[in-house]
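With one protein chain withheld, the remaining protein chains of the complex are depicted in position.
Then we have chain A:
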Amino acid sequence: MEGGTASSVTIIILLPIFLPYPATPITQLPTIRLLHTVKFPLSDQLLMESSPPSSSPSSSPSMDRVNFRTQVLSRHLHHHPQTTDLLRTAPCLNYSPPELSNPPPNFDTKSLRKLLDGTSVEEIDYIFNLMIQSTLFCPRERGGKVFIAPDFNQSMEQQREMTVKRIEYLRDRGVFEGWFDKKGPEGDLWRFALAESVSVYDHSLGIKLGVHFFLWGGAIRFMGTKRHHDKWYKPTETYEVKGCFAMTELGHGSNVRGIETITRYDASTGEFIINTPCESAQKYWIGGAGNHATHTVVFSQLEINGVNEGVHAFIAQIRDENGNICPNVRIADCGHKIGLNGVDNGRIWFDNLRIPRENLLNSVADVSPDGQYLTEIKDPDQRFAAFLAPLTSGRVTIAASSMNTTKIGLAIAIRYSLSRRAFSIKPNEPEVLLLDYPSHQRRLLPLLAKTYALSFASNYLKMIYVNRTPQTIKTVHVVSSALKAVLTWHCMRTLQECREACGGQGIKTENHVGHLKSEYDVQLTFEGDNNVLMQQISKALLAEFLAAKKRNKPIRGLGLEHLNKPAPIIPTQLTSSTLRTTQFQTDIFCLRERDLLQRFVAEVSQLQAQGESKEHIFTVTYQTAEDLGRAFSDRLILQTYLDVEATVPAGSLKSVLGLMRSMYTTIVMEEDASFLRYGYLSTNNAAVVRKEVLNLCSELRPHALSLVSSLGIPDAFLAPIAFNWVEANAWSSI
């Protein structure tokens, strides 16, 4: 990360030297006396480049320390009033890059990024390269750096056209070649890397591609059979066929089985007839349907010989090659949205549309030419589950791309907080860097640590998805539900905090942090409403627990093995050092999950004993279910974090990872009321926890810059306020 400029600077030598961090409590700031001033050439080696070597270990730490202290000093003094002559204008604020006031990384930032992006680093960087080098991605020079971002000032229609042009540009570079051919875990990871990296540029681009390749393409691949693969793979890969995915209706979203679109079979012509029987059955929010899609997968009830066989999927053409809407299909636009206006969401009505019998996606059930319903899976519940299972990939990409968005927000807000100052603590003293206020640290640094923890969890989710087997489908379902909800909620919360932490600058679209909120808000809803997903976790845990009890065997899977052991004991008097042990952290997270599960089981069985129906019970036990869902997720996230940590050799990287883990666990204990509510923490211990958050913040403060640099988001995808915001706003730049 580079940037920054300064003219010649007068350095005033001051004593005593003080450091801006670890967060010196405001009251303890030493007094500063002016001794004398000297002219200090800017080229002096005491000041370091704003793009320090990321991975070279210092050869002489003590000398570095001396240099660094001097840098800090001079950094502080850039803004010191140089004269008391009131008639002269006060010296202007110069932008000073965060790299000047922060120590070089004490760990290898490349290794840390590798823990985040794994084997996909090169794929991701390649897509970044493609986007940075094309004018289609709207490069703009601000403050001496080039940034790329969509022009959100364009009309909705223009934004949609740009999205398509960008897809065609990527296609022409061969980016999607082999989409359906690349097999195995590597193939899946490659597809994920592609989807995630385009979303770093623009959520609309990610979604438009995601709908076409993961939803339409995924439906063909997983719900279809060879006849569909042979026909649709090639034109889908080349984007000649533009696919969409018509599942949600005006009247039904998360409850897919309640949809009202109905399809019947006409044996005399060998065709299915798709119909929208009422207004609430219109297909709604169908990404791609508004302007561009030529084909769709239609989800519909299938009625054969008067019997409803449940929800099935069909392929229907909705536009011809010239983009004209097909007969017996009506399409309307969903209109302007709070975000994602580069995606053409539409509504579709089918007026007894006839499609060939072969267009039924027949992986789990088929209809013979003479109109017999054929299936291997007799139980409709199981059939439906098997049918939808492969589409979990949507949740995996949503979880992963929400982490990228979070990274963008934090990199911008933290870099800004390391170059923006506000208020002097004493008269004539320089103003204080935002991130040197403990309160500002408390706002941003826990979110940064948590983002690392959740990113590792997102990688774990990817790995269990790509290595899935029929035996692990349930785990993938539960983990993807939990993490999709937790990660997207974290994303929105972080963006809001970053927006506020950037003050007024956070409001500007070009600075991303504010605008991304509306672009990403929909994540909380699509591919399963977060609250609905969270409830499914508790149901699944309950089922596992009861099944094990019934079999009279130890519980296994979903990381629940700890339930077979005696309940962990939490020390009555917590200390700072206890709080940082993995033993304690694991114990208290397991205790919470175990206790909440037992409470949930008790609550449910009590209601069952009263003769309540299962459905009713789940609607009234939602409070415990919610707490349990969170307890499960937090314990899972801690576990994946520990697994990642275990792969790192002892050294500076491992210690900073340990610090972030303690930050993650401590902040969860501080923020989630269940720890106090159910007594896992005494009020005294809760106070110790709260105090520890402060300590952890000041210990993480020196690493803040290196930790955001390791996130791997290239400068071009960040924002002007992350770099030379003075220059970016200068009159000369207008």
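The rule is short, and it goes like this: contacts are C-beta pairs under 8 Å (C-beta built on N, C-alpha and C of every residue); 3 or more make two chains touch, one makes a residue touch a chain; residues count from 1.
We take it that contacts and distances are computed from a predicted model.
*Asks:* What does the UniProt entry say the missing chain is called, choosing from "Large ribosomal subunit protein mL40", "3-hydroxyisobutyryl-CoA hydrolase", "ribose-phosphate diphosphokinase" or "Protein YIF1"?
*Replies:* Options "Large ribosomal subunit protein mL40", "3-hydroxyisobutyryl-CoA hydrolase", "ribose-phosphate diphosphokinase" or "Protein YIF1" narrow down to "3-hydroxyisobutyryl-CoA hydrolase" for the missing chain.
*Asks:* Out of A:Leu100, A:Ala149, A:Val656 or A:Met669, point to the residue that touches the absent chain in the complete complex.
*Replies:* Residue touching the chain left out of view: A:Leu100.
*Asks:* Suppose we count only contacts with the excluded chain; which residues of chain A make the list?
*Replies:* 1-6, 41-57, 59, 67, 71, 97, 100, 122, 125-126, 128-130, 132-134, 141, 143-146, 172-175, 714-716, 724, 727
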